[in-house]
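Let me begin by presenting the structure, written as structure tokens, before commenting on it.
The complex appears here minus one protein chain, its other protein chains still in place.
Here is subunit A:
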């Protein structure tokens, strides 16, 4: 927090200075009025009227100017703070690993980046100043009152005791409830997000009402908690208004008695009560401001929760000068947090530079997890992955991820231009390189799009066909000219003819690069020089496709379409 405020120290000092001055001005204004009434008017001295009147005009103008100065100067620091925290939050989120993002719904993250930050901004821009000023005003007036007639002053000061006590109790409960509201709103945002991203599925099943009901439940929850919050603050706010009024009545009673007994003059009592009336509003508004302070505190907590998460995956310092792409898995084990069984255990695999290896395994056997370890989207829980003898954890992340490029099983596209989607990580790609990559992935269809490469593709590429999306993702990986190319079942949505064309082109790319090809089909396996069979969480066999097909029944089971050929099962076999 401090570091965010540092650049604005000068301005902050100015703001506070101006704020205090403007308060002073606002106190002086009524005093001048009093002077006019008590002075010139009573004494009939018309000469003194003009200077006092002009003074009032001057002070009044000064007050307005001071307020303007304060508000205007505030804009920079307050917004600067908010904007910088948001930037940093975003940067931090981009650093946090997949494991974090798998657990956190974007709705929850989003509500931190927007709602929470603006709550903090509002408090800093408005609440904090008022809080301090209110407290200042309260103490000043109380001191004045004590000076005026201490027994009554003491009574007023004593009325602060219940206020403080109740405020403290209120605060505790308010923190809890406002946190609850904020969290529930985050959940609501998550539901909104799911309902928007999953709209196709919802429509396909006609589950509008079902989804609505889920949302409605959550919205009602927010409603109920908010109502609790309203009730709580209503009680507190009311309490804050009642106390000064009761004190006032008491002061009047005791004051009258004091006047009766001659301990106090009538004039002083009048002055006393008038001044006390000035206390009512600051105390009443205290409730609102305290609530605001609480809320912004909760918001800060929520933001810090994310900011304080240390990225579990951080880059090392080494850089490979001329990577050859020798990839080794050495006794790798992977266990998802909280899982009893590891998904992968004792995986040993050696892929020499330029070699391509296919990974074959049943659905859910851990192929994707295995490939994700190379660019360190996840880290093994035991063992290590090395490239050219360097543990991947020793390499800087940009250096590592420059060596490895992955075409994921789900294309993961963005609603940006085709070009931007392709050059995701390589902004310096030339037109020729782009064209090469497009041709390799047989993605020439992009030129037929209405604006060619500049066409914006829908969210997650949804304005493209499934095969088109996959080919874009493939072109993107190829464009990176990686030393190690990982293809995670990337040809599954292509028709046989296109697949053959892509494979042919890929062979060229894979000739120079080390390749890992996750495959469910024999056709894709043939891209590779060797095949590794992943079974029971570890690699049981490595060899050539035909050898394995002949020797390993488990492999035949997985890949051969005609493994248990049953002639009655259709005409196509």
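Here are a few things to note about the model shown:
Keep in mind that, in the parts below, a residue touches a chain if its C-beta (ideal position, glycine included) is under 8 Å from a C-beta of that chain, and two chains touch if they have at least 3 such contacts; residues count from 1.
Note that contacts and distances are computed from a predicted model.
Note on the omitted subunit: UniProt lists it as "ABC-type multidrug transport system fused ATPase/permease subunit", one of the names in "Formate dehydrogenase major subunit", "ABC-type multidrug transport system fused ATPase/permease subunit", "Phenylalanine--tRNA ligase beta subunit" or "Sarcosine oxidase subunit alpha".
Screening A:355, A:379 or A:409 against the full complex identifies A:409 as the residue touching the chain left out.
Touching the missing chain, out of A:314, A:504 or A:523, is residue A:523. Screening A:14, A:110, A:166 or A:307 for touch with the missing chain picks out A:110.
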